[in-house]
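One structure, pasted below without further comment.
Excluded from the complex is one protein chain; the other protein chains are retained at their positions.
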Amino acid sequence: MTESHHADLPADQYQQGIAVMQRLWGEPMATELRSMWRQADPDIERYITAFALGEIWARPTLDLKTRSLICLAAAVALEREGQIRLHTHGALHNGATAAEVTETILQLMIYAGFPAGWQAMLVARQVIAEHAAVENEE
Amino acid sequence: MTESHHADLPADQYQQGIAVMQRLWGEPMATELRSMWRQADPDIERYITAFALGEIWARPTLDLKTRSLICLAAAVALEREGQIRLHTHGALHNGATAAEVTETILQLMIYAGFPAGWQAMLVARQVIAEHAAVENEE
Amino acid sequence: MTESHHADLPADQYQQGIAVMQRLWGEPMATELRSMWRQADPDIERYITAFALGEIWARPTLDLKTRSLICLAAAVALEREGQIRLHTHGALHNGATAAEVTETILQLMIYAGFPAGWQAMLVARQVIAEHAAVENEE
Amino acid sequence: MTESHHADLPADQYQQGIAVMQRLWGEPMATELRSMWRQADPDIERYITAFALGEIWARPTLDLKTRSLICLAAAVALEREGQIRLHTHGALHNGATAAEVTETILQLMIYAGFPAGWQAMLVARQVIAEHAAVENEE
Amino acid sequence: MTESHHADLPADQYQQGIAVMQRLWGEPMATELRSMWRQADPDIERYITAFALGEIWARPTLDLKTRSLICLAAAVALEREGQIRLHTHGALHNGATAAEVTETILQLMIYAGFPAGWQAMLVARQVIAEHAAVENEE
Partner (left out) sequence: MTESHHADLPADQYQQGIAVMQRLWGEPMATELRSMWRQADPDIERYITAFALGEIWARPTLDLKTRSLICLAAAVALEREGQIRLHTHGALHNGATAAEVTETILQLMIYAGFPAGWQAMLVARQVIAEHAAVENEE
């Protein structure tokens, strides 16, 4: 793994990013994501953790559930499958119901097109099922 | 104005759409929008009023404020200026604060790109100022 | 399978949607698609069947072949692989020749970019081959 | 106006492009477009005239009306206003009725989103009105 | 102008961002942009100045001219007119020739579609003319 010589973000922001990820996505997702970003590039992992999570996601006014639904909406609009999966998980992990995730995607259907809607729903449905299975185990 | 011979949606759904538009965007926006859609095409006005508003926006589980923020997020992601204006208005009209609109757009900046973010914010800022002016008058 | 409590579209529109799908895509595609939409969400299946098929696709003036080529063009422009497959199938099922499908995609190449063009053509080529194989069997 | 030293396309293809533009868009549109492309860059004018028009649009199998409707569909999907205007004009100039243009855009509404649909229709409606005015004069 | 209570980026990164903007776009563009971002939202101005300029644009390995051409390419692909204008300016300000800007856009034509290409070139052509006029004055 190559070391970064460039990324220059404050250490406390980076630590805050890790803390936000724990609340937002829990384990093992938080660790897996940072590992994947680091595999892409060490600086990318630092930028996303410190700036995207430690600075933007850490802002007040909107809670993590609402932010997740908002990001899910954007992911449906941009037809980004991995992001649909991630933000569905984040929404459910922060108290959204399966019905709220479903409504978010249904609402988007008329703006992003019906195919974007039903394909997003197929992806979200899997994540919803995985969450239900984990909850039943507990 | 040509008459539509094709659109075949239930009359009560259409009436529900008009009612939802009143709650969602108030007057004169609701009437202006329907007039603009009708100018585009009479059937388009019927489809949007009856299906998009009377059926999709009328669904339970998510309130109109949350749906507006979700649609705002998608509009930022798709860089649709008219829609950014509309859903900012809808969010504020249903109790969202200017700060919540701002956070929604800031959150999107890292997903849709910084230029999409700051240009959306310039548009939303105008709508926020218009709302503040109206409230001060009242 | 959860039941929908929300979708409220006229029963005859839904039946018309099923009839349009039979003509447009034939079996087993029509049944498979509705099953996939239902798996995504029961209301999505109702909305697509009743509104998208039973209302929009059912409109006069343009025949199903022309509508399929038009939707294929949009699918190439939006780089939606599943939709390229579906509308190629629909075009061929309604009398389009392989050459007409090919021309539609070639025409799009200069608008959606060359890579969008040749990748769409690879997908369409498979559907064309499947149709030719079925016809040879018959 | 700077001269191009690079564009190297066959002269007959370029002449064919000019001929296709005459049939496709008529005058003064054909001349105006080439003037605008030349203003952008002399080589761009040569490439579009010779390759896009003289080679791609000149192909057999689909007539200019169908190609225009197909390109209109892609323009709606990509929300390119100038292209919506151009291909609506091309469709009408080659025998499409206003109703066929309208159906093409209505069909796209469920794939590109309702706002893309009604905004495209507002643009197309203007072009349709201009054509009707010209026909009434004649 | 409301004050930000949230943006928490290191002061030296912000100062570096201002310095990068001076080199990248010169005056008055650098000041105008920061003013426009601040008008959108004070935190947006801080994020773009400190993170986008002070951190990302400030990285080594690629010079500002190459980065500008790269960002121009992305702006053409995403059909963002303001960004085409900005990065054309940045490229020319850092030693790119008008021909290099032209080639970048011509190269993109086959990937983003011909209309995206020639419309981007019309925009870039204006910026090129403004630069030539300023140089002639000097």
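Note that the chains are named A, B, C, D and E in the order they appear, and that numbering of residues resets to 1 at the start of each chain.
The rule is short, and it goes like this: contacts are C-beta pairs under 8 Å (C-beta built on N, C-alpha and C of every residue); 3 or more make two chains touch, one makes a residue touch a chain.
Since this is a predicted model, take the numbers as computed values, not measurements.
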Exercise. Which is it among E:69, E:92 or E:123 that touches the chain not included here?
Worked result: E:69
Exercise. So which of A:16, A:83 or A:119 would be touching the chain we can't see?
Worked result: A:83
Seminar exercise, completed: Those residues of subunit B that touch the unshown chain are 110-115
For this session: Using the touch rule from the top, list residues of subunit E that touch the missing partner.
Result: 51-52, 56-57, 59, 61-62, 66-67, 69-71, 73-78, 83, 97, 99-100, 102-104, 106-112
Exercise. Where does subunit A touch the missing chain, residue by residue?
Worked result: 36-37, 39-41, 43-44, 47-48, 52, 78, 80, 82-83
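Convention: only the chains that are shown with their structure count from here on.
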Seminar exercise, completed: With centres defined as the mean of Cα atoms, the chain at greatest distance from subunit A is chain D
Problem set entry | Centroid distance [mean C-alpha coordinates] between subunit E and subunit A, Å | 29
For this session: Could you put a whole-Å number on the gap between the CA centroids of subunit D and subunit E?
Result: 32
Exercise. Where in subunit E do residues touch two or more other chains at once?
Worked result: 47, 113-115
